[in-house]
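Would you mind keeping the following structure in view while I ask a few things?
A single protein chain has been omitted; all remaining protein chains appear in their positions.
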Amino acid sequence: MILSLYLLSNKKIMIYLTRRERFNAAHKLHNPDWDDQKNHEVFGKCSNPNWHGHNYIMYVTVKGEVNPETGWVIDLKDLSKILKEHVIEQLDHKNINVDVEFMKGKWASTEVLCIEIWKVIEPKIKALGADLHCIKLEETENNYVEYYG
Amino acid sequence: MILSLYLLSNKKIMIYLTRRERFNAAHKLHNPDWDDQKNHEVFGKCSNPNWHGHNYIMYVTVKGEVNPETGWVIDLKDLSKILKEHVIEQLDHKNINVDVEFMKGKWASTEVLCIEIWKVIEPKIKALGADLHCIKLEETENNYVEYYG
Amino acid sequence: MILSLYLLSNKKIMIYLTRRERFNAAHKLHNPDWDDQKNHEVFGKCSNPNWHGHNYIMYVTVKGEVNPETGWVIDLKDLSKILKEHVIEQLDHKNINVDVEFMKGKWASTEVLCIEIWKVIEPKIKALGADLHCIKLEETENNYVEYYG
Amino acid sequence: MILSLYLLSNKKIMIYLTRRERFNAAHKLHNPDWDDQKNHEVFGKCSNPNWHGHNYIMYVTVKGEVNPETGWVIDLKDLSKILKEHVIEQLDHKNINVDVEFMKGKWASTEVLCIEIWKVIEPKIKALGADLHCIKLEETENNYVEYYG
Amino acid sequence: MILSLYLLSNKKIMIYLTRRERFNAAHKLHNPDWDDQKNHEVFGKCSNPNWHGHNYIMYVTVKGEVNPETGWVIDLKDLSKILKEHVIEQLDHKNINVDVEFMKGKWASTEVLCIEIWKVIEPKIKALGADLHCIKLEETENNYVEYYG
Partner (left out) sequence: MILSLYLLSNKKIMIYLTRRERFNAAHKLHNPDWDDQKNHEVFGKCSNPNWHGHNYIMYVTVKGEVNPETGWVIDLKDLSKILKEHVIEQLDHKNINVDVEFMKGKWASTEVLCIEIWKVIEPKIKALGADLHCIKLEETENNYVEYYG
């Protein structure tokens, strides 16, 4: 097959594959070392003690070489299954500060959430035969963070 | 001016003008007449007692005739000011079940929220010289409600 | 409860609820009463005998009164289940002209597809206690059809 | 053909078909009966004498019955051709206040532009065998107008 | 002109310019070395022998220095012309497995399609005076691939 010629070339053919998943969660920004006034001064309305929430959108990008038998990097269904089981089920319709095991004792900022999701899924994606390249996490249509490990 | 001819015609020239605004809030679906088990049976993950949240998108449509001096129905800045003061400031970064005066004692469903926002802004839009036509409230990219009064 | 007051008012409180679902399918525009040349003249590239395809986006809008026990019109999960079972599973990753039972012997245009989906889901939505109001079917970002029954 | 049965039923089967087109134009809001100060008071930054501009998005919705020979209401290519020739070519990369024949002597507001586009295309769509139902004109992601004639 | 000073600085001013184009095509995932059962086991519904399809969205990013006479990297019209002639016309309203010359004998996965488009356009973009940097190909709103050569 012509596809297998990809493997014979000297140059590595690296492809980046991205899956989008979504979750709806409550959170607040809050530093427990500060009193309420200091929290409000720094975090503003994001520190509302009664919580607020977001429709988070997560883009997970993995990289790898094309598998000559399938024509893809990894099976998107496998990637989606990992994300649903280990990220979405933990976060969707949950309170990030209270309900999520892997966020216990950590700031519920988009930055920290992105880093902690990386820790959870990075070994599982490696086991699929690809490398985790980037997690992009959108909190609103006007702001998002990206983490490359 | 040619524009004023619009007013002289027999047929009313009705224009619909829509403004989009957004707010990020926490909520849960919960019937206080039911115990936790019944709430969970009916509302599923939406009844999480620790809350979850959304980026709500609100589209407010007003209708009226074109003002011959300005070429518009009403001043969008006036409409936006009403929406920001009476809706967005009440809801953004808030808990819909707990923090919002006009939602006290009411279900925090998108349907009821939409109806209650109507009650708040309908007289204020009338005072601007236009009629409130529709409020569309998106909870996620996959579901929204519309209310026409 | 305050919510139940909605039911006591003289005016009916009608709410419109919309669910978005998606399916990816192949089709071609083809009138079997015409020869290939005539089909190509009328339908152009849409008549490619080897098929082409789309990511269809379907918006199903139902209307009804707010249920005083839940604060919603109908359970979105019930609506989504109907759409997934009777529409998406029939159409997703299928050939509209060949694979879909309820499209047998019918034109695979967006207009006809929209009408036929209506026939399939209208009685099922009635059984949920709401009325089907509109089906909107997007074929591309530049064109869509709407059907109100 | 089964499709032709649509025509034999007593109930009219009305379908709404929408085409999206875009144009990028400069404009300002300006009432020539007022001096600059009054224009600035009413129109604010929209009255900048050096112009500003927008990526306008236009949705044109026509209605009609399904043609039993084609399965569509009208040929989208015909609709698009009318819109491109009579609207987009007149407005795209133009100054709405200065360059556009059918806007001469009229306010360059989104409302008036929408009404004037209706006048231009309504008879041409009638000639295609359908009725113009609605023109929706988006000026920004946060505001749009709709006109139903 | 001040613009020409850009060229005199020691540091190269590299700009990335992206053009979005779209095509609607049918395909299936299918390894001819496998029987139908194996194809179905691996590719699932994507292996439907009667095809399915997508609205593909392609983003082509080129990089280069700003031309001091025009203020742009390359003429977007030239870039768009290359993409339309060599990619869109080959793929739009086509069957990727059957109709497309440059995909003959290759897997119709998004990954392989992206690589093969690169081979087609890379020399033509070089001839315009810029370098092809990335092709991003979206198959659905939930998955896309990127290739950097």
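Observations on the structure shown:
A, B, C, D and E are the chain letters, set down in written order, and residue numbers restart from 1 in every chain.
FYI, a residue touches a chain if its C-beta (ideal position, glycine included) is under 8 Å from a C-beta of that chain, and two chains touch if they have at least 3 such contacts.
Because the structure is predicted, anything quoted here is derived from the model rather than measured.
Of the chains on view, those touched by the hidden chain across the whole complex are A, D, E. From the set D:Ile13, D:Ala26, D:Val42 or D:Val120, the residue in touch with the chain omitted from the display is D:Ala26, counting the whole complex. Chain E residues in contact with the hidden partner, per the touch definition given at the top, are 1-3, 6, 13-21, 61, 66, 69-73, 75-77.
Not every partner is drawn; the one left out touches chain A at residues 29, 31-33, 42-44, 105-112, 114-115, 141-148.
Residues of chain D that touch the chain left out of the display are 22, 24-27, 45-46, 48, 50-55, 92-95, 98-99, 140-141.
As a working rule, only the chains that are shown with their structure count from here on.
Shared contact partners of chain C and chain E do not exist in this assembly. Checking B-D, A-E or A-B against C-E, more than half of the residue-numbered contact pairs recur only at A-B. Counting the residue numbers that touch the partner chain, chain A and chain E have less than half of them in common.
Centrality annotation: C (chain centre taken as mean Cα position, compared with the mean over all protein Cα atoms). One inter-chain figure worth recording: chain D and chain E are separated by 33 Å, centre to centre, where each centre is the mean of the chain's CA atoms.
Within chain C, residues 141 each touch two or more of the remaining chains. If each chain is drawn as a node and touching chains are joined, the picture fits none of the line, ring, star or complete shapes.
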